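One structure is given below, represented as structure tokens, and several questions about it will come after.
Heads up, one of the protein chains got dropped from this complex, but the rest are sitting where they should.
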Amino acid sequence: MSSIQEQMRIRARELLTSGQVQMVIGWEKGSFWYLSPPVFITDPAEVDRLIWDEFCTHNLAKYLLDYKLSEDKIALFVKGCDTRGINRLLQDNQIQRDKVYLIGIKCSGIKDGRQAQVLGEERKGEVPLAYKCSYCTSPAPLVYDELIEGTDDSKVKSENFKGTGRYELVEKIEAMTPDERYAFWTGHYDRCLRCYACRNICPACNCRECIFDRSQSGWCGKQMNRSENLYFAITRAMHVAGRCIECGECERACPVGIPIMALNQKIIKEINDLFGEYEAGVDLEMKPPMVQYNSDDPDEFE
Amino acid sequence: MVDAVSSNPLVPELGKIIKIIQETPDVKTFHITTDKGKPFTPMPGQLAMLSLLDVGEAMFSITSQGPEYLEIAIKKVGTLTEALHEAEEGQTVGIRGPYGNGFPLDMMKGKNLLFIAGGIGLAPVRSLINYCAEHREDYGNMWIIYGSRSPADLCFKEDLTYNWFKVENCRVNVTVDRGDENWNGHEGFVPAYLEELKPSPENCVAVTCGPPIMIKFVLQSLEKLGFKDDQIVTTLEMRMKCGVGKCGRCNIGSHYVCLDGPVFTLEQLKKMPNEY
Partner (left out) sequence: MLKIKQTEMPQLLNAWAQKSRVFVPQDRGGVSAFLPWDGKGTLTLGKGNTLEPPKDIFFPRTETMYRYQVAEAATTLETMPPQKEQHVLVGIRSCDARSLEIMDDVFLTKGYEDEFYRQKRENTVVIALACNEALPTCFCTAFEIDPGRAEGVDVQMWMTSDSYLVEAITDKGEELLKQTSELLTPVENETLPDAAKPTLKVDVEGITEKLQQMFEHLYWAEVSRKCLGCGACTYLCPTCHCFDIQSENRGSSGFKFRCWDSCMFSEYTRMAGGHNPRPSKKERMRNRFLHKLQYIPERYGKYGCVGCGRCLDRCPVNVDITRVIREIKEVTL
């Protein structure tokens, strides 16, 4: 992968030195071998901090919102799933396309960092692919200004692509009795710390002011208890309905391991059943099902 | 009621609003008492945590006190203050305190006192003016310079036009940003008026409170007039919840405004991080 990394650094240096962009957002090596967190480079002398490895999981699209009001042009490294986040932000008019320079990377799948931590470095070879990658439908970037040469998404398509895994947990939960289902979700959301990492990392969550930051509004209380936690869980999921790009970052960011993607994917599944197949962030021109009305939309309440 | 927990500093006492005075279109003064009389006896500049039990709780400066009640002047800015403005005499409230350090009375002793306030900023300063008026022999000359946006926005009109004129060696100057047809007093911003009036820094302590932008320019004006940092006293506002230095949010550096403030000299403020 070193050649990919080398190209990333070369392009970052060129873009910064030429003044085409004022900042490059990519990944750097973190505190441990299984961490490759985001890095923000403004000085061409620092481009060697950029890396590419199997732990570059972070979807960097959300950071563009931090620079919404800035005049600067920003270069961003994007994997396939990350570009769906870019499309989402473009569709919501959250970012301007001409202020972003996208450097695409064809992704061969990212490893599960949490499991890597548990296995230890000696068993590095056994670290499985991140679950979200096993049913990935867009390993190649959908939108970009240039593509890093030599990147290859064939591995994730052939070896690991199962295609059916997407709704595995959703279907398991659907098969439960209502009581079992209640026990499942309360069991998980009783742990919820209400830290909002899931919301903050999500490229679909881009409200200027989130209702969960307005506890006085009376919508959602600040008590960390079952009732408020479940209200938070459902409200967050409903607010990203039709907009979730399945990057899985919410679930990865959750410090207490709540299977948040199962909620998101249940809603995706329902939307697809009701309004036809739709993949958020894939087609820039196609309107999300929840923001448009067709006269032939099913009416469940009739 | 269980004795063990009623000493809890976070639990308020129940009190009643016994009088409401409409000061300006968006400021009212509330007189608050409890069954046992005055909830507590604060020193000038100290704070009270006032609540409508089913709405919320917030920290306010105590603007003055009578023998049986506390006076708190409140501007309508948010949910709680709007609800308080809707309240009528007889309304039950929760009250706890007093909190904070109050004005440095010892340091002010024997000094001439210059009070510079804008808008609702007169509320905390008024507690000190009234205190000094009551202990007139302990202090030198008093000079009050007060301003508001318009004549209608002037708080404590009775003090400004009558009560404080009766105080010995006390001068009162009032200005408004923009007057109306009935206004024949001074027009202009407080800092400019202050520079016009040229109070002497000699043996003087200046106390200023008002909107942040006013304070910023008043401090510059005071500096021009020759006031040193240790001669200037101001009060800070931060969001507060507990009032007793535990809940964390009102810190400026390692100081808690609810406990170590709200009153600071400019000398102290300059040593603290600029984050308020």
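Letters are used for the chains, namely A and B, taken in the order the chains are written, and counting of residues starts over at 1 for each.
In this section, contacts are C-beta pairs under 8 Å (C-beta built on N, C-alpha and C of every residue); 3 or more make two chains touch, one makes a residue touch a chain.
Everything numeric here is computed off the predicted structure, so don't read it as measured data.
One chain is not displayed; in the complete assembly it touches the shown chains A, B.
Screening A:Ser18, A:Ser31 or A:Asn93 for touch with the missing chain picks out A:Ser31. Looking at A:Cys195, A:Met238, A:Leu274 or A:Val291, the residue that reaches the missing chain in the full complex is A:Cys195. The set of chain A residues touching the chain not shown comprises 30-32, 35, 37-40, 58, 63, 66, 187-188, 190-191, 193-197, 199-201, 213-216, 221-225, 249, 252-253, 255-257. Although one chain is not drawn, its touching partners on chain B can still be listed: residues 1-2, 4-12, 14, 53-58, 77-81, 92, 94, 212, 237-239, 241-242, 244-249, 251-254, 259, 273-276.
Going forward, only the chains that are shown with their structure count from here on.
Centroid to centroid, with C-alpha atoms defining each point, chain A and chain B lie 50 Å apart.
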